[in-house]
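Removed: one protein chain of the complex. Kept in place: all other protein chains.
Every chain is named by a letter (A, B and C) in the order it is written, and numbering of its residues begins at 1.
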């Protein structure tokens, strides 16, 4: 392993730490690795050490390249400095995917508190989008963002259909960043059909990081430290498991339906398919008649065609045929 | 252990199964037990076996008395039959707390899907309130409730400050009951200052029950089965751990602030304390001046006084004194 | 689920409790279930309630039929009463595999302390052998067996090549049954090539059962309660996972080599194959020359041929061919 400390901006004290593990040789299965870019919290006043290396170690153990960005804070926190630091870091990582053995499309960002605000911005409005975002007791709404500094973007307001999949964790009684931020962000992800996972724990003081006793902030309930392994398992679902010389196919797609994919499929919603005309219509109308769809309730129209067919006991191979036929038709979005 | 099968309503086919473990003797520490009342799902068309005994066993192993209510379904599902069945079951359990060795104020309800709708009603509008509610991929909003039958209460709309603490779990891509139900219910709990815990898993088909392979419905991500142990740990936080002849003090209060307790304390929010007049005012005004509160942002006003004092580095014993002084003053709600 | 209480021997107060879960219907994948026969501890003075139902619930949740045998104790403990009770129970279960939906060759015995002595006897000398044995802080050597009553069989001395696979757990500092019993039993299993799993925890008072707080005996280290889920996962490896209408192929064979199987295979040890004459010899001698076996160290001779071929980089399909050829040859034991 090599540890690189890179100065990204001397004047603002911005640095990127890279923990780069080797590939090949004894790690013969591995030609490249997924990566995690960690954005520690600190209210934009500083970057917390407690949310830096201890977190990096957890992901490194799981086989990830780990990066820690100490972004602009304190007198240099003026927006968009922190976002520019993120862009610079992400561009650098993606420019060095050979040297640092990184899959350029398998880079997650992980931000805590104010670092979670920055991660939320990365996930929604950055030029160099992460492929997944983990948001820990993150500042996602305007109220606390304004406490750090006014005029920053509000991640909740910026979620759209291009937002990456997200993993959120928070405690119910967080006194520093209200759990409302996490709940509202989930609503935004929901409305935009973005895949996510979310854990809101019964109680725990803000800032618990990995939950290890050596960095313990205060009290928290027994489930809190589980976010570490759960987020790694989630990233495995989103990025795919380590295979031979590659990552396997992901178990979980980035969106909950295929309505925005280039071609149609049975993983589109009924509503979306009903809006299609032309060639799609010719395949679908007879099918709709055959399965005699129920009343026009929004519930059914938001279902995937695949699900409706399964609940109508259409055999799997028949579903496969319909899927094949649809996949030849460009999606009229 | 004794298993009792009780007919609650012969005509409607309503029964209550009770798994009653002994106390005393070799279970010397235990004089009474907390209890769980399980409401299986089934769309109000039937009560699912998959969400009955397998679930009961998990809680029984943890020391709970476990009850399974097979409530009115099918032709008998007309509201308020199911709710009446719940009331009858809960009244019966609370009338037999000596015979069945149950703490009457430590009874949780656990409902899946449509049973989660019934559990949500129990938690919000029943006469015989549960002391906690676990809601598994539960029908909590009007849309799916109306699919079962129209005109039933909508739990999301009924949440208020008397709702019990809740534990919710759901999958992001649930095709039968949209995860929106869980998210909106969280918002309602949030607005009413109710303690809760929530886990929304990345993917998994509706109806996974305990997640055991022997009752497997479909695919789900690796975190899904964790809800069982997490909910038991959460109930331990809410009810208190088994101690000698009693349950220990709970680690987590039912509300996130003490604004509705009979007396004031440092666990009231600043906003609530600022509204107090008279004796409270005389203690608090000098204190507010001393700690020189920051700007009047909603963020600080929703904080507990205890937290603000800690962040102002007021020593713990001084906080204790202030708390003692406040606890002598009746709460002007 | 049905709970049956059966008197096996009225005079001696011997009973069998059966927790029988249904199959089919909503448990459509399941036509029969594996089973666990629980033998509580109690020094042969009594049968402990703490090691009865709480344990049964854990396995029932995992889909097992669970049986609790309260065998002859106290004035009736005279050997071979307890063993006869076991035989009677196991015969009864195997006679009712249709009625009780049990796979007759997937029944494990689980004994604690003195019940572990009985389980150890079941595993080694009974007429009706269990298909696996879980031995919890079990009396397996003569010293403590004699404390209960002298003249009983000593499981350690009875282990042979027909002993079933075993899972042992114990604490290092057990003051009632020395951990020496578990270690010596492992040596016996080792010498007889029997599959096993073993967990010896750093500290914990004898008699912790499932480790649940509601039945807590004394102090124990954090790993102790893990035996429950670990033993269930182990049984899944030994019996096979729940599949459609059956159990899948086991992941772990009952013996560590195939030297006692009816036919030869690449899972026989090199030593065993070297002893073969005739047809086996004709296949093997050229092979041995080709892979140029190293020095005649016992280490290599105890290896499976399969392993040696893999380490010699023989391709998998070639190993398959050799295996096929060998499997046509009867084993000269």
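Quick note on the criterion: a contact is a pair of C-beta atoms (placed from the backbone, for glycine too) under 8 Å apart; a residue touches a chain by one contact, two chains touch by 3 or more.
These numbers come from a predicted model, not from an experiment.
Touch, as defined at the top, links the missing chain to these shown chains in the whole complex: A, C.
Touching the chain that is not shown, out of A:1, A:249 or A:316: A:1 (per the contact rule at the top).
Note that of C:199, C:213 or C:274, the residue touching the chain absent from this view is C:199.
Among C:173, C:261 or C:323, the one in contact with the hidden chain is C:173. Residue C:222 is the one among C:2, C:222 or C:324 that touches the chain not shown.
Although one chain is not drawn, its touching partners on subunit C can still be listed: residues 143-144, 147, 172-173, 175, 178-180, 183, 186-187, 190, 195-203, 221-223, 226, 230, 233-234, 237-238, 251-252, 256, 297-299, 302-304, 307. With the whole complex as reference, residues 1, 3, 21-22, 25-27, 29-30, 33, 48-50, 53-54, 57-58, 60-63, 210, 212-216, 241-242 of subunit A touch the missing chain.
The rule we apply is simple: only the chains that are shown with their structure count from here on.
The chains that touch both subunit B and subunit C are none; no such chain exists. Centroids of subunit B and subunit C (each the mean of its C-alpha atoms) stand 41 Å apart. Separating the centre of subunit A from that of subunit B, both taken as means of CA atoms, is a distance of 30 Å.
Shared interface positions of subunit B, i.e. residues touching 2 or more other chains, are not present.
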